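Removed: one protein chain of the complex. Kept in place: all other protein chains.
All chains are identified by letter, namely A and B, in their written order; residue positions are counted from 1 within each chain.
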Amino acid sequence: MTKLSKGPKIYLAFVFLILYLPIFYLIFYSFNSGGKMSHFESFTWEHYAAVFEDTRLLVIVLNTIIIALFSALISTTIGTLGALSIYFMKNKKARETVLSLNNILIVSPDVIIGASFLILFTMLGVKLGFASVLISHAAFSIPIVVIMILPKLFEMNTSLIDAALDLGATRKDVLKRVILPYIQPGIFAGFFLALTYSLDDFAVTFFVTGNGFSTLSVEIYSMARTGVTLTINALSAILFVVTILLVVGYYFISKRSKTSIAGVKR
Amino acid sequence: MKPLIQSAIAILIVGFMMLGIVWKLEQGSASGTTDSITVYNWGDYIDPDVLKQFEQETGIKVIYETFDSNEGMMGKIEQGGTNYDITAPSEYMIEMMMEKDLLLPLDHSLLPNLKNIDPYFLDLPFDPANRYSIPYFWGSLGIAFNPTLLEGQTFESWDNLWDPSLKQRVILVDSAREVVGMGLNSLHYSLNSTDPDEIQEAMDKLALLTPNVKAVIGDEVTQLMVNEEAAVALTWSGQAADMMNSNENIDYIVPEEGSNLWFDNFVIPRTAKNIEGAHAFLNFLLRPDIAAQNTDYVGYTTPNEAALELMDPEVVEDERYYPDEEMREHLEVYRNLGLKNLGIYNEYFLEFKMGLQ
Partner (left out) sequence: MNKSNFRPWYMIPYMIWIAFFVIAPIVLIFYYSFFDITGAFTWTNYVDFFKSTYLILTINSFWYAFLITFFTLLIAYPTAYFITKTKHKQLWLLLVIVPSWINLLLKTYAFIGIMGLHGPINAFITALGFDQQQILFTDFSFVFVAVYIFIPFMILPIFNALDQLNPSYLDAAKDLGASGWTTFRKVIWPLTLNGVKSGVQVVFIPALSLFMITRLIAGNKVITLGTAIEQQFLVTQNWGMGSTIAVFLIIFMFIIMRLTATKEIGGKKHDKVK
């Protein structure tokens, strides 16, 4: 592995700075006693205290995370199976058609997806709430998972599979020991982007939710008219810090356990 | 394969743990009652303490859900699958919802506190005899401006916005009725006009405004004005109140040619399950002390006369928040023009926006 020289380092630093700039801006104003995202008056923790006093908000946050995790898990599973189905399709025309169908939800604006899912759920008699939101999020995240996995599949050296089969491996073994490990980075990428889709979605959730169930996005967008409070900034700051700690912590823990069973990965 | 399965199991465990916490939290707030109402309202448009007080006094639990646009709200109620007991449409939406038979008539015998409302705000054309709605907040449409960023321009009339010295400084609200209505108003036409010639004339006049337009945006206008990013904005009095609260330099006027008078109202939609509870809630909100407390939290203008006496006199006497009767005479309530005319307004407005830059 070559070490990064100075130029690339500066470039990366710059990209990360831009990526995190709006978040730092949000966090900065979460300490503003002025109550708005401008004119920093003085330092205060009051918005953080407000987060923990508001049980309704806490329930919404937890619901948002639960939906994100579960829907990403479901869509990753189905998406992986879908990518495999597309990959193993013999007919080139059929493959291209399915791939195009796959992308329809990506090109459709959220309002349309939301409205048509709502019509679908009421027709099927699905009760609006946790289940309908979960199903919808899983549904609109599937295409991104498929798109993340497919290039890995097409990159895969088919001789690898042939060799395994020649050596007497069953198809199940090939799938488990050759294909899945190879496309694993694509699967993880799909999972993380599915999380992004789910956490960011407002329009679809708005349409398919009901019975008191709400997510953070719906809550924030509905606040726009009267102004989003700094409680939301404080909440986002807390979530952000926790996420970073989890990500970094998880990374180093998994790294250590991996070195102890070295050889598994490569 | 192994890391995949391990990760999946980890996610499931975390997810179910969180579900447990949610269940616990919701148990805590339910306090043993089965009676509940579901309120569907704009986000942050009611004092949470008012909800708590209502729950304590009546034992009825309030489930609170939020929406961000009248149209979105109606779409959900129309489609069904929900059981909202109360929702908060603006006046033009009430007419639309009546047309689609989405509202239940109110039982006035369960709403004795309705007497607290200023009669001026009752029995309005969009809902004669308040059969379906009670007013929640009201206000006007006007011009918010920041004199410290301007060079002495004053605002009395809509025509002031066309002043060449305001090049690239005016912010408009992203809504066809408001912008086209302003054009009509500035020509002394009704903002409910459906006369194609009048509308065309208004659009021609608006086309001349484009050099002055800095942006056409939504609710973010509050942030931009408070930040002193923009000097002049076409906005509703409610948002102007938000701006003035955060930045003392900002002022707000209603132009002399007249403007829009708007109402947010509470109604009981067809989807309601707990009609009695819904009436109890409405009556509770109409109580002077509660209305005063809630108005103080939201910062908009209340039609509750009895509540005014309990509020900060400085606010109540401020003409920008509580215009006198003479000024109200100039204001006009939006009528439902029908989908076809709404379509025409929006087509014109889209073309107006495409002419910007």
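We adopt the following convention: contacts are C-beta pairs under 8 Å (C-beta built on N, C-alpha and C of every residue); 3 or more make two chains touch, one makes a residue touch a chain.
Since this is a predicted model, take the numbers as computed values, not measurements.
Undergrad: Could you pull out which residues of subunit B are in touch with the chain that's been left out?
TA: On the subunit B side, contact with the omitted chain comes from 69, 71-72, 75, 168, 171, 174-176, 214-218, 220, 223-224, 227-229, 339-340, 342-343, 346-347, 350-351, 353-354, 356-357.
Undergrad: Since one chain has been left out of the picture, which residues of subunit A touch it in the full complex?
TA: Residues of subunit A in contact with the hidden chain: 1-4, 8-9, 11-12, 15-16, 18-23, 25-26, 29, 37-38, 77-79, 81-82, 84-85, 88-90, 92, 96, 98-109, 111-113, 115-117, 119-120, 139-140, 142, 144, 147-148, 150-152, 154-155, 157-158, 161-162, 165, 171, 175, 185-186, 189, 192-193, 195-196, 199-200, 202, 216-217, 220-221, 224, 228, 232-233, 236, 239-240, 243-244, 247-248, 251.
Quick note on the criterion: only the chains that are shown with their structure count from here on.
Undergrad: If you average the Cα atoms of subunit A and of subunit B to get two centres, how far apart are those centres in Å?
TA: 33
Undergrad: Over in the complex, which subunit B residues touch subunit A? Could you list them?
TA: 1-4, 7-8, 11-12, 14-15, 18-19, 21-22, 25-26, 28-29, 38, 42-45, 48, 63-68, 72, 75-76, 79-83, 218-220, 222-223, 226-227, 238-239, 242, 246-247, 298-299
Undergrad: With touch defined as at the start, can you tell me which subunit A residues reach subunit B in the complex?
TA: Its residues touching subunit B are 34-39, 54-56, 58-59, 62-63, 65-66, 69-70, 72-73, 77, 115, 118-119, 121-122, 126-128, 176-177, 180-181, 184, 187-188, 191, 206-207, 209-212, 214, 218-227, 229, 264.
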